[in-house]
Structures are given as C-alpha cells and as structure tokens.
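One protein chain omitted, others in place.
Think of it as A and B in the order they're written, each chain with its own count starting at 1.
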Amino acid sequence: MSDASSATARTIAQAPPSPLKDFWNAFSENRGATAGLVVFMLFLLVAIFAPLISPYAPDTQFRDALLQPPVWTDGGTWQFPLGTDPLGRDMLSRLIHGARFSFFIGIVVVTVATFFGVVIGVIAGFAPTWADTLIMRVMDIVLSFPSLLLALVLVAILGPSLLNAMVAIAIVLQPHFVRLTRAAVLSERTRDYVTAARVAGAGKMRIMFRTVLPNCLAPIIVQAALSFSTAILDAAALGFLGMGAQPPTPEWGTMLAEAREFILRAWWVVTFPGLCILVTVLAINLMGDGLRDALDPKLKRS
Amino acid sequence: MPLLEIRNLTVEFSTTSGAFRAVDGVDITVEPGDLMAIVGESGSGKSVSMLAVMGLLPWTATITADLMAFNGHDLRGMTAKQRRRIIGRDMSMIFQEPMSSLNPCFTVGFQIRESLKKHTDLDRKGRQERAVELMKLVGIPAPEKRLGAFPHQLSGGMSQRAMIAMALACEPKLLIADEPTTALDVTIQAQILELLTGLQERTGMALILITHDMGVVAETVKRVQVQYAGQKVEEQEVGALFDDPHHPYTAALLAALPERATERRLPTIPGVVPGQFDRPTGCLFSPRCRFADAHCKAVEPVQASPEMGLALCHYPLSHGEPTKKEQAS
C-alpha cells in the first residue's frame, strides 16, 4: 500500500539563512528596490566624478549658443547633447554638477537630523515623564508648522543660502526622528534583555545607546532613507523659490527657477533638471521601500 | 456517501526562501453527523488543511489533492463564487482567537444577521428573530441587548459563543472548530466544549474539532486523526486509540497526559515539530522517536493496515511494543 505522498519530492534539510543574508534575499527580490539601488549608485558615481565626466565647467558660457536645443531636435548639435540654457551654459554639465549638490544636501541633512533626532529621542524615551512630555511638546510645536513653510521662514531669518537651507531642512526633519526613536525605545526598554543588562550592572548610558538603541535601528534606517529624498525635494523647492542655493550654482531646483520664464520657448531647460530630481528621489524612495519591507517582518510574506 | 472526503491533500506556501510544505498528503473522511478530532502539536498542519477545505488560505498557498469533495460537490474545480455559496452555510468554521475573530467595528448582531442575509431569504424582522434565537441557543443571556454590543464589550467566552452562533446561523452540515478553547480560561473551556457537543447532538451536524489537547479529545469526540509535520500519522476510534495507540507519536502524546502518567515525572516529547529548514530525511518523526533506528532515518514509512490505525510508521506499535522489527532487520 503505497502512499502517494512518499513519491513526491521532499524538501531536504537546509540551514536557515543568516539575518543579513535573509535581509539581502528580501531586498534583492524586490525588483523596484534593486532598480532604485542601481540608479542611486549611478547618480552617486556621477556626483563623485562630476569634474571628470562633464564636458564643460558648469559655469562656462558659450555666447554664440544661447538656448540651443538638445541634439535630437532641429538645431541641436553633439557639442551640447542636452542643449544650452539662456546664458549659453551646457545643460549636461550643469546637471552632472547638480548631482553633487543634491547628494551633498541629502547626506548632510540626513546625518544632522538623524544624529540629533536619535539622541533626543533616546533621551526622551528614558527621561522622567516631565522631561519626556516637554521634549515631545516641543517636537509637536515644530510639527505644527507645514515643513516647507517653516523651512522658508527659517531661511528668511538666516538669510538665503544653500547652507542655511540645509540647516532649516534638518531642523524641520528632525522631530520625525525623535518621535520614531522614542516610540521604538519605549517599546524596547521594558523587554527582558534590557532588565538583564541592568541587572548585570550596565550603566545608564550603556543601556541607552549600546543595549536598546541597536534594537531600534530598523525604523530609523528606513526613516533616514526616506528623509534623504525629502531633503533633496525640499532643498530643490527652496532653490526654486529663490531661498536655497543662489545662482549661478547648478543646483537642480535653482536651475528650474532660472529657467521658469523660458518654459514656453525652451522646454529642455525646464524638463531636464526636474527629471533629474524626480529620478533621484524616486530611486531613493524605491530603496527606502525595499529597506522597509526587508526590515519589517510584519509585512514580509509568510 | 461521506460528507467530506479528501484524498492526498498537499498545501505548499511559497516564501522568500523557497517553498514550505505545510500539509503533506493528508486524507480525511467525515460522515454526516460525525464527531471527530484532528490532533497534533502546533505546526503539524491541522488548521492549514481545514483552511484549505474552506478556501481561506492566502494566495501564496498552492493546494493540490486527488479528491476534495463536500456533500457531493467537488471543491477543487469550483469557482470562488460557487464555493462562497457553500461556506458559511453548509460548512462553517470557528477559530482559535474569538476576541480577534469578530470585527471590532460592527456589533455582534450585525455580524450574525449578515450571514443570514447572505444565505437565507429571511426578511429584516426574520433575521433579527433568528439572531435572538441563535444567541439563546448558544446560551448568551439577554440576547436582545447583547446583539447591540460591540465585540470588545464581550468576554472571551461570550465572544466564542457569539462566533458559534454566527457559524450555526444557516444550520451547517459541517462545523469545523479550530482550537476553539485554546485562548479561553480553563473553566470556560469545558463550557464551550459541552456547548459544541450538545449542539452537535441536537442538530445532527458533523463536527471536526482541531486541537492539540489529547485531554479534550478523550471527553469530546468519537474518532481521532493524528497529524504530525503535515502528515496524517494515525486514525482510530477514540476508545481504541487511548487503549492501544499504534504510532509512537500518538503514544508519546498520550503518555504526556497528566491523568495517564505512571511515573512521578511527566514524560515529554523531546524536540519540536520540524520547520522549513530542519526537515529530516526518512520518517519525519524519527529524530524525536524513541523507537527509531537507522532504517527509520533513511527510508520514508508507508501507511500500515487499518487494523494498525493506518499508522505512518515502519514499526507500528501494538500495546506499546514495536511490531515487524524482526522482519525488517
């Protein structure tokens, strides 16, 4: 009497994958996240090697080639593959250099906002109730202002420049990190391993930053990735409003602001900088989503 | 004709790290008015096989079977729409966690009347009357008032009674109770089991009780099917099973019952049910079996004769001693 099931193939014992490998499996299975990572890496390389790749310096003006269209349209030449702007500067070179600014903004803003946000968040999570309440009320106050408006006003106070725009955006983004970190800390600090560490005689600082914090990192990493794109978008928006990087800086948002009056005559000066912002931000968001899905076991496929 | 007949049911889940077989070639036969239990530890695939019958598994599950028939209908070739006409009416199910199985946003009454609206021709007034009748049937006091209550206002036992009322709304031919008492207090557990068997007797429906508790089985059902790691390892009448278990796993489960303990210390089964990554070769129970030898660890066993409880074992037990060991070696 043969059981049909005995004839079917059976999964043979295999070692469970390591957490890192499991994370990579989940991340790389997500096609969007992989695509995002590839595009992000490409932009990063362009940003690093901008002076080597770009045909011209970003501020070189070609007086006899003002508003020349891209190469595939009538009147375009290979000399300026993506055309020139109203001052006769090569679009391609400016866009390549613009990548540097966007990544610089993203890295600085995210580092600053994450650092302060996480430290304040951990402190709030461990602080006595009154201090915790005070910190969270202050964060509530910051969050009561629409982020772009607050950044705009802060820049108005500090004076329009790229650096001040970055400071303003970091201030606006930082409460999100505080809230997230505090919530994670509060749910972790009552766990048994924390009690164990305390019983073992670990100091307050050690428990806060060595015992608890590493277990709260997953949501913070995801938030950092998503903030990277917010920082780029907000900096571009400030640049567009004339409150961020100032001309002739080849920052993408600033380039858009300069090109605004030419939208009806020269579509390429408007289209390409925005496309660069969109593609970069999209790539980072795709990665952020992939990170979240891979790090959040709740949303994992069972 | 059996009410529910399943042959060689297999359920696989696709996961990020490969396919996982939760149910592996299981057979189940339920006659009308039958009262049976499916027993096994967590992870033995008992719930999954019943969810497969109900068509409630997520899309990541692949279900195959040689035969899967309910009340003369082949469930395999059925469209989702045809199946929805059967489940909730002729075949219904209650679950392990009564508190989370009721929708927190709707009143109990709404959720009971909803079943009636879907499957019967009763008008609004008729549905309300039937709902009150059902609440009385499952022993909920002040039914009119409780129908207007939200689930979080009920205790666990009350919630499970409400779930049972909902499942019985259309007088099903088969009720599947998936660990209906696990999440409840011990005192409530007995009440719910009594209620279920009483209702089974009164209505003549068939009842499948899924449980991991052999103690529950002894007092409640007529026939027992034991599952381990997705496979059916034994099937017997309840009396015979308790007298003479044929599969070492069944024997070990019974030995772990406090009321049957002979020694001072309660015997346990070492280890856990194999998961996706530690599936052994040969007999799946061999790593935890005290009778296993090299043959067991290398070769997959086949089903024994019906006299030996269809035990999936190379050396089925007879009165506690392995048989056929001599022939095999």
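In this text, contacts are C-beta pairs under 8 Å (C-beta built on N, C-alpha and C of every residue); 3 or more make two chains touch, one makes a residue touch a chain.
In this text, contacts and distances are computed from a predicted model.
Taken from the listed names "Alkaline phosphatase", "Putative murein hydrolase (TIGR00659 family)", "Inner-membrane translocator" or "Nitrite/sulfite reductase", the protein name that UniProt assigns to the chain not shown is "Alkaline phosphatase".
Within the full complex, the residue among B:T15, B:S42, B:T62 or B:N103 touching the omitted chain is B:N103. By the touch criterion stated above, the residues of chain A touching the omitted chain are 32, 137-138, 140-141, 143-149, 152-153, 156-159, 229, 233, 236-237, 240-243, 253, 256, 260, 263-264, 267, 270-271, 273-275, 277-278, 281-282, 285-286, 289, 298-299. Within the entire complex, the positions of chain B that touch the omitted partner chain are 54, 56, 59, 80-81, 83-89, 92-93, 95, 97, 100-106, 111, 114-115, 118-119, 150, 152-153, 163, 166-167.
Keep this in mind: only the chains that are shown with their structure count from here on.
In this assembly, the C-alpha centroid of chain A lies 49 Å from the C-alpha centroid of chain B.
Residues of chain A that touch chain B in their complex: 1-6, 8, 10-17, 22, 25-26, 29, 300-302.
Within the complex formed with chain A, the chain B residues making contact are 8, 10, 13-21, 24-25, 58, 60, 66, 231, 276-281, 300, 302-303, 305, 312.
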